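As you look at this complex, bear in mind that one protein chain is not there, while each of the others sits in place.
The block that comes next holds subunit A.
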Amino acid sequence: MALDQIVDGLSEVSCDVLVIGGGTAGPMAALKAKLKNPKANVVLLEKANVKRSGAISMGMDGLNNAVIPGYATPEQYTKEITIANDGIVDQKAVYKYAQNCYKIIEELDSFGIRFLKNENGDYAVKKVHHIGTYVLPMPNGETVKKALYRQLRRARILISNRYMATRLLKSSDGRIAGAISVNTRTAEILVIKAKAVILCMGAAGRLGLPTSGYMFGTYENAANSGDGYAMAYHAGAALANLECYQINPLIKDYNGPACAYVAGPFGAFTANNEGSRFIECDYWSGQMMLEFYNELLSGKGPVFLQLKHLHPDTISEIESTLHKVERPTRGLFQQGRGVDYRNESIEMHISEIGFCSGHSASGVFVDDNARTTVPGLYAAGDMASVPHNYMLGAFTNGSVAGIDAMEFADNHDFAEFDAADVATERDRVLAPTRREDGIPPNQVEYKTRRLVNDYLQPPKVTRKYELGMRRLAETRQDMQEHMIARNAHELLRALEVQSIMDCADMAVHASLYREESRWGLYHWRTDFPEKDNENWFCHTLLSKQNGKMTSEKRAVEPYVVPIADDEKDLYDKQRIRATA
């Protein structure tokens, strides 16, 4: 039978721990869960193929937040992230990450993943952040996925590729019971009963529309359509600080990193059209992005990553990393435009908006054990709320989630779910396939994301948000009543659009709730232009309560690492001062 032809089918399997998403956090969570209890069944479910899925599909050019003894301390890192994230941090989870991540680096090293070392055999850590030194290059970073995959096979993890999870199942007392998924090539439904579920489904990276107009030309792997955020929401889990958007400085049009983390330590820097530096520090914070945005609009733009002043050998070294790892088509792109880093700077621009705690702080709320607010449900990686956690955070927190989830599974039996929930979800999933006529998913998606750009991109204007909400509601109605999928592949896209729409609604709701400006460009509200610590020094939690989207405040946990008053605003002083 031809691929993509819709097949009617429903089957059910069960396992102890179900990990959804086989990118970065997911494989580590599955591995650690299995090693914790080798007799248990661990299923790793993936929408694409674990061999090449997720943000690190082609590897990664470096660790951006390595806390390595001799270079940085967990206390220093925790302080840095707290300040970079404007103080809204539950430090316990960040501190735990900072304590555990060195062990994970050594483990990755033992898997055969290579990190840059100096002539003495020590890790060659570089400085990019404002205060500390945490960036460890990975010149052979293209091996990451292969090395992980080997470990998964060795541990006998059950891998199910090309299944997209669509909704979580819960018992009447609110405990996690499993998930419903759909085969992306046949549309057959698979129900997976599980004692514990770990969501590792990546960023909501297909929320805004790239300025190139190419829908899949996103900063994030375009497969990361925010399905995890939508699933957590519909399961009643709380989502934290969604108004703290992800917006990144990228190569204009290509939409991949330029990348200052790689080139900065060699002497490259972000410059305006006059060739001058205008930001103190290239680390991606909302405050830095605001200065970037201001520079673009000031008449002093475009903004460039400048490296032509460097020695040709140094440029070759930077080039070989940028063009081989993470986004290797960077080289092809520059070649096509005739850009040679030796005589031309790299034009940069700002990315579309998204949710991603990997670089900002918008994620499903988790505590320091990666537990969400739903018993038995965990989250890790870009979609979980531990801020600025990058790839190493996904590995480290994935490990925490895997161990804790297996402990939970060892102490609980399967929770019972209502069979009617499966029937309802099956109808929802297959609805676009049962229409004879209608609007194709790509048009619904384009319109939704165009509205996100028009109305939701910062600066956030209340009136624009209200209009955006109305337009999105109209498009949602079209989506629910008229979207058509003629084969299983179109159904995959149709389901992704529904995640994107849910994320757009959450972005509006969360942004309107926080009546202040914070995190630089990420949450710049023109109607509330000041930071208001008196009323808003808190997390915001968004959740579905009685079927309705609801937001509430949650106090920031007392700090583990104190921040002195004169340190609190270090990241607010990003603009280079004109005089000494």
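Please note the rule applied: a residue touches a chain if its C-beta (ideal position, glycine included) is under 8 Å from a C-beta of that chain, and two chains touch if they have at least 3 such contacts; residues count from 1.
The rule is short, and it goes like this: contacts and distances are computed from a predicted model.
Among the names given as "4Fe-4S ferredoxin", "Peptide/nickel transport system permease protein", "ABC transporter ATP-binding protein" or "NADH-quinone oxidoreductase subunit I", UniProt records the absent chain under the name "4Fe-4S ferredoxin".
Across the entire complex, the residue among A:G112, A:G174 or A:G217 in touch with the chain not shown is A:G217.
For the options A:Y254, A:F355 or A:Y455, the residue in contact with the chain missing from this view is A:Y254. Contact with the chain that does not appear here is found for just one residue of A:H489, A:K531, A:R554 or A:R575, A:H489. Panel shows subunit A; residues 2-4, 48-49, 51-54, 57-58, 162, 184-185, 210, 212-218, 221-223, 253-255, 327-329, 332-333, 336-337, 437-440, 489, 492-493 of it touch the chain omitted from the view.
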